[in-house]
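One protein chain omitted, others in place.
Naming follows writing order (A, B and C), and every chain is counted from residue 1.
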Amino acid sequence: MEDADPAPLELEEYSHFGMVGRYTAGASNLPFFPLRSYFETDLPKANPLIRPIRSPFGEETVYAVPPLKPDVTIVHAQRADADGNTQMWGLLGCQKEAAFAAERVIVVVEELVDEAVIRADPNRTVIPGLIVDAVVVEPFGAHPSYVQGAYDRDNHFYRDWEAISRDAATTAAWLDEWVYSVSGRAEYVEKLGAERVASLRPSGQAPSGSVDYGVYK
Amino acid sequence: MEDADPAPLELEEYSHFGMVGRYTAGASNLPFFPLRSYFETDLPKANPLIRPIRSPFGEETVYAVPPLKPDVTIVHAQRADADGNTQMWGLLGCQKEAAFAAERVIVVVEELVDEAVIRADPNRTVIPGLIVDAVVVEPFGAHPSYVQGAYDRDNHFYRDWEAISRDAATTAAWLDEWVYSVSGRAEYVEKLGAERVASLRPSGQAPSGSVDYGVYK
Amino acid sequence: MNKPRVSSSSTPGGPGGPGASNSAPGGPAASSSTPSGPGASSSTPGDPGAPEAAAFTRSEMMIVAAARELAGQRVCFVGVGLPNIAVNLARLTVAPTLELVYESGAFGAVPARLPLSIGDPTIVTGATAVVSMFELFSFYLQGGLVDVGFLGAAQIDRFGNINSTVIGDYEHPKTRLPGSGGACEIAINARQVFVIMRQSKRSFVDRIDFRTSPGNLGGAEAAARIRREQGWLGSGPSVVVTDLGIYHFDESGEMRLESIHPGATLDQIRETMGWEPKVAEPLETTPAPTPEELRLIRQQLDPDGAYTK
Partner (left out) sequence: MNKPRVSSSSTPGGPGGPGASNSAPGGPAASSSTPSGPGASSSTPGDPGAPEAAAFTRSEMMIVAAARELAGQRVCFVGVGLPNIAVNLARLTVAPTLELVYESGAFGAVPARLPLSIGDPTIVTGATAVVSMFELFSFYLQGGLVDVGFLGAAQIDRFGNINSTVIGDYEHPKTRLPGSGGACEIAINARQVFVIMRQSKRSFVDRIDFRTSPGNLGGAEAAARIRREQGWLGSGPSVVVTDLGIYHFDESGEMRLESIHPGATLDQIRETMGWEPKVAEPLETTPAPTPEELRLIRQQLDPDGAYTK
């Protein structure tokens, strides 16, 4: 990146909370989101879109970040129904906010489930089908990342990736072998090999247990 | 209230979203919370604490509400462990925000559970024990309101309450009989009677089902 | 935001996964948890002098007419009170796939009985999603995902501005009403607003005592400008249904009577509002409630007559 290779990248400097705030503003149709970060740092100098805003109550000033509305947000989840109602457990990051902020949403899931599975536990729903444009059923689709309860983070891959991504030629070679030359995800997973896939499975189950919503007629 | 009986009440006029924003600001240590409500309404005139705030991006103005930090927030939930880690399902309202905003938090639960029950489903935790000062184990403690999966809203009571609350004498009489004259909640429930309690139980179970978090060693 | 496409790599280019099913599980069943209500409705039936008047009350006609307006809508934010029964009737009749949103946090609710409050466990069991009020108001409502915000009101003016705060002066009210609740933000953020209320000289007024929810302000032009300038996603009020008729809004932003209920007369309409109403030509007559609509209201949704008395 420092070498502008292959091309200079345009950067907007934010912090993690700043990005969360930007997605939250985008999802909420707010013109800005306020947070206490950035004060007495060089970030507002590096990024003129981080701007001070004075509280209308008292003397305090906080910083505001602008809304972010992605053209497309792609999220990966454990399960969705055919209407796109999506449930996740484990770390949620800001996938929900990024989905609500986006123009279009693609949900990639490990498993397509019946609507009844979703409706049995409505508090577990993170993204409603209402905002989902496409559901892609792609088991093992998050590799080399992980899916809680389904498979582990492939730390091996991330270590290898450091060397692969160090120059353009090795990166291109990897892309050619693992992305452009495979017909789809199924072939990618096959190419990884059953042994590697098996090695990434959790060593045991950790069931959440079931709660009762009750029937109210 | 119009008659200032027994005493004039001080009112601050907000909307529901405004109150949610106030608790959210309180929980987040923000000096205000922005929202699109109130424009072209009489609420900012009725309540000078609803104030316009100009976005630092573009021409838009939104309204800001001030943070609310209750001295005490009391929430009712299905279950907590002895450390106060609290799980709920069903409607959450803004109990979480009100708890995080408060100086002190009291959690009233239907059931005290082992820490392992909580840790088996961490995405279900709404309030961490970290902010909880006291756990009160009080089955049927939300009556005349409901607890999802445990008992129903006692609509009968709410209908009766309209008449009871219409004047000071009937209200005082009710308070005397149902609050001051009972030794505690257990006696209140006993006084309600087994039949009424039974009539408020859900007519069947609606289990959430269990999900797997996986063991990662 | 149409039906999502479902694809799977195991059937590339194929017909995709299992077909989408729209049928809501756990459909409503007979309500019976509140058996000892005030008994059958005692309201006045439609004007007995008019031959069209069937055996239904004005409240029933109002609820039925309001429900029918929801045909073709996808997402409805359900206000407290009369909207609740109208929207639930719509889900059982003209709008079976309507997604019900309750501000307490339920999306895609499929209540097995008519909830008597927005805080009722029956709107949770079987719902598509249950979320915090912060998320519901921020992402669903203010984010622009609600097609229709359905409100009740104490007072309304010709431009659809609504009062649900006080009758009389704010500082010394004659009657203190419940206040905004979510009505202020629903009116601003829902793509369009439907209103259901009984009309009278006290409720259909030339000047509301307090503006809780903006409608078309002083007229369509001013309202459109404010909405554009302030980045609101909603376009304001579009339907008002009363116990006498159905109003839409004309190009000037003013209410116009589109349909009069069977049994009601234009004189009754005029006697129960604080301004001279605009009337569509030709003025339609609202089709009377069908036996099925009446059965659903009387036997299933409101056997105690809480809404129709």
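One rule holds for everything that comes next: a contact is a pair of C-beta atoms (placed from the backbone, for glycine too) under 8 Å apart; a residue touches a chain by one contact, two chains touch by 3 or more.
Only a predicted model underlies this, so the values are computations on that prediction, with no experimental measurement involved.
One chain is not displayed; in the complete assembly it touches the shown chains A, B.
Of the options A:14, A:32, A:188 or A:213, the residue whose C-beta touches the omitted chain is A:14.
In the full complex, chain A touches the hidden chain at residues 1-2, 13-18, 20, 24, 35-43, 45-46, 59-62, 89-94, 96-97, 145-146, 148-149, 152-153, 155-156, 158, 199, 202, 206.
Mapped onto chain B, the interface with the missing chain covers residues 24, 27-31, 82-85, 96-97, 100, 107, 112, 115-116, 118-120, 122-123, 125, 128-138, 183-186, 213-217.
We take it that only the chains that are shown with their structure count from here on.
Here the CA centre of chain A is 31 Å from the CA centre of chain B. A separation of 37 Å divides the Cα centre of chain A from that of chain C. Computed from the mean C-alpha positions, the centre of chain B lies at a distance of 27 Å from the centre of chain C. Counting partner chains per residue, chain B has residues 35-36, 60, 62, 89-90, 92, 148-149, 152, 202, 206 touching two or more of them.
Looking at chain C, one finds that residues 33, 106, 120-121, 124-126, 130-131, 142, 189, 231 touch two or more other chains.
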